[in-house]
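A single protein chain has been removed from this complex, and every other one stays in its place.
The chains carry the letters A and B, assigned in the order they are written, with residues numbered from 1 in each.
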Amino acid sequence: MNVNLPFPDLAPAMPEIVIISAATIMLLLELFFKNKGVLAFMGIGIAALAMYFVPMSIGDTFNGMFKSDLYSIYFKFIFLLNLMLTIMISLQYMKREKAEYGEYYSLLLFATAGMMLMASAKDLIVLYLGLELMALSTYILAGIKKHDIRSNEAAIKYLLLGGFSSAILLYGISLLYGLTGTTDIYSISVYFKFQGSSLPVVMAMMFITAAFCFKIAAAPFHMWAPDVYEGAPTSVTAFMSIGPKAAGFAVIGRIFYVAFQSLQADWVPVLIGISILTMAVGNILAITQTNIKRMLAYSSIAHAGYMLIGVIVGTSEGLSAMITYLLIYTFMNMGAFAVIILLDRGDEIKDYEGLAKSQPLVAGLMLVFMFSLTGIPPTAGFIGKFNLFMAAVQAGYAWLVIIAVMFSAVSAYYYLRIVMNMYMKDMTEEASITPSPTLALALAITIMMVFAIGIMPSLVIG
Amino acid sequence: MNIIETMIYPILYPDTIIGVVAVILVKIALVLGVTMLHVAYATYFERKVIGHMQVRMGPMRVGYHGLLQPIADGIKLFFKEDLIPAAADRTVFQLAPIVMLFAAMSSLAVIPFFDGFIIADINVGLLYLLAMSSLGAYGLVMAGWASNSKYSFLGGLRSSSQIISYEIAVGLSLVGVMIMSSSLNPKEIVLAQQQHWYGMYLFPQFLGYFIFMVGAFAETNRTPFDLPEAETELVAGYFVEYSGMRFSLFFVAEYVGMIVMSAIAVTCFWGGWSIPPIFIKVIPPLAAVPGIIWFVLKIYIHVFLFYWVRATLPRYRYDHLMALGWKVLIPLALLNIVVTAIIKFMN
Partner (left out) sequence: MLPILFFLYHAVVIIALSVVIITRRNPVHSVLWMLVLFFHIASLYLFLNAEFLAAVQIILYAGAILVLFLFVIMMLNIKHELNADICIGEWPIGVAIGLSVMTLVILGIGKFSHGPMGQASIEAVKAETHTKALGRVLYMDYLFPFEIASIILLIAIVGAIVLAKKEKASGG
């Protein structure tokens, strides 16, 4: 049998190809380098290279299964930024935790490639495989401190629950395939334009929603997040709190806006319910936490609730506000985790008592990130929230915005409690820090961006 | 319809369902009968061959030069008491030998014995063979676990890891043949071999053949890879608790497995029932010899190889066995696939 294999156009998928090939080569190079720092710098370089290719990569390829458009490009920027910042903050940290494996950096790259595939997937099969690529890498990353029992617990929990959510997703996808006879997101959209809604369609939508709400840690599928965030190595927690969440939103945006566009009446009420529940659960449970990683886990749940509003409003302003929010969230959340890593002992909230006296600069940085997460001007967090809520008000969801602002006010309690601990409590123990150049660079970038966006919102809006 | 009509019905109407079923049943009975006879005498010849290799006579007492020995053995095993250990998992214990024999016997269904004689001519016959040989592992594992004895258990563990490891090498070694013949159907593989003047994939696929044979020894638990039943370490391995009829089922399954492996080797690498066209060109009368003769002869050569190796080589150490499987055979098999594919692509 002689067949002519048409060689696919690789240009649109160039960033992914760069990342995946580099990650594979790094697996081999790992054998030759005693000092894993080399790999870290390589990883940053590769991410930069991929970032260079991202704007040039517009188009469809691989039999229309892969679609690189403006939407996916924004997300890819966020993923690559997340990757670079994560590598910067992990270099010193992994050494300190005695978990310095070369594979760590390859897995970060693979996970990022998975997210990028998710953002670019035009076919449900590619979407699912991208998701698995990301998920499998993060399961391993969560358990990479293999002598730490909590890290093991985090990995197992994440693996089991992630496996269930994948199964639910597959069930939803198979229902969709049965209903429409295609796995192409755009063909599905065309099909639903003519067919309208029915119970099986709603079921398929329900399963897919459940699976992705798991990925973005929205209630009631958020239970895994605090345990996994607490147990996983802090640098991985930082990575996981942004990357998979952003990827989940990328897919939610693509599926709900394209495939289920004509069924808006069915999914909007469900997402509104999930969004309100998520904000409530995240903000209220965060108050009682004593571990800062758990607190940030609940905070990230709460932020997922805000970001869902961007999807709900159903306008392109809403989507772009969501993407902007994700970008800003990347900077401020990564910054907060960088501070946690900078401190030798920074996992418990009471470790921050009197930090302003022993480490004024570090306390100042933490103060800015906490203000930004709360959404206080002139930080970027304020701009993100303002932008998002404006889009919602314009689309007629003023009541939802009022609820969100109320929960935002609740969030001030637990974010500012850390600030209060740092500035108003007496120091119990001298806090020590282990600075490193890359960590300092990450902190500089994040703090700069938090202020820059806060003062000049035109950088990211428009 | 009287009795005679009933009996010749399938011959008269071979196209009806009953006719088709009857023909298949007859074929199955024939193949199983011949195979069982071969199994019985394979044990006899094994003892004889190894005996002579070790400069002794082998069985001599029952019949002329011990010719009736297999029958005596069969009768003995048949009438022996069937013991089941008290702590054993009875159902699984009883199922294990049946599973094993089933896996070995059902492989015979897709083997083309001679032109036009094959019980089930299916497109994915080669994959079916691999599937059935992988099922054999269940028999071992079930026997090892259900006996509730540490020797059996160790034997079961060893065999499951050994069979899984070597199955990969065996499967990959056949891929070269699949690429060359563009088919998974055993009959078409034989026919494809006749297209070449050398008539056997043994020559272009010598690497594949070597890997396949090593894997075949491991999959049938024969020396030098008989670790699952290593007498000196594990008494008798997974079937240590079995006796009488059930023990003999394992025994039969092992020999059927050996014959099946030989049959696969003959079909895929030795040109099945045919002989190289160049022979026929040189000596034309050879074309008149029925295919089954060549097939059976080639099988005998392979079975003899099994005995020969057993009499020659000592048992492998367990870690060496695993290292050989994973670090030598699998990479070699992959190399073989790549080279074969490139050559096929070039032509």
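One rule holds in what follows: a residue touches a chain if its C-beta (ideal position, glycine included) is under 8 Å from a C-beta of that chain, and two chains touch if they have at least 3 such contacts.
Keep in mind that this is a model prediction, so the values were computed, not measured.
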item	value
Touch criterion as defined above, residue of A:Val18, A:Val54 or A:Val126 at the omitted chain	A:Val126
Identified contact with the non-displayed chain, of A:Asn63, A:Thr288, A:Gln394 or A:Thr434	A:Asn63
Which of A:Thr180, A:Gln359 or A:Thr446 contacts the chain that the document leaves out	A:Thr180
Sole contact to the chain not displayed, among B:Ala29, B:Ile75 or B:Ile164	B:Ile164
Where the unshown chain meets chain A, residue by residue	1, 3, 5-6, 8, 20, 24, 27, 62-63, 65-66, 98, 100-101, 103, 106-107, 110, 113, 117, 123, 125-126, 129-130, 132-133, 136-137, 139-140, 143-144, 146, 155, 177-182, 191, 198-200, 203
Where the missing chain touches chain B, by residue	89, 92, 122-124, 127-128, 130-131, 134-135, 137-138, 141-142, 144-145, 153, 156-157, 160-161, 163-164, 167, 171, 184
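Keep this in mind: only the chains that are shown with their structure count from here on.
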item	value
Rounded Å distance, chain A centre to chain B centre (Cα mean)	55
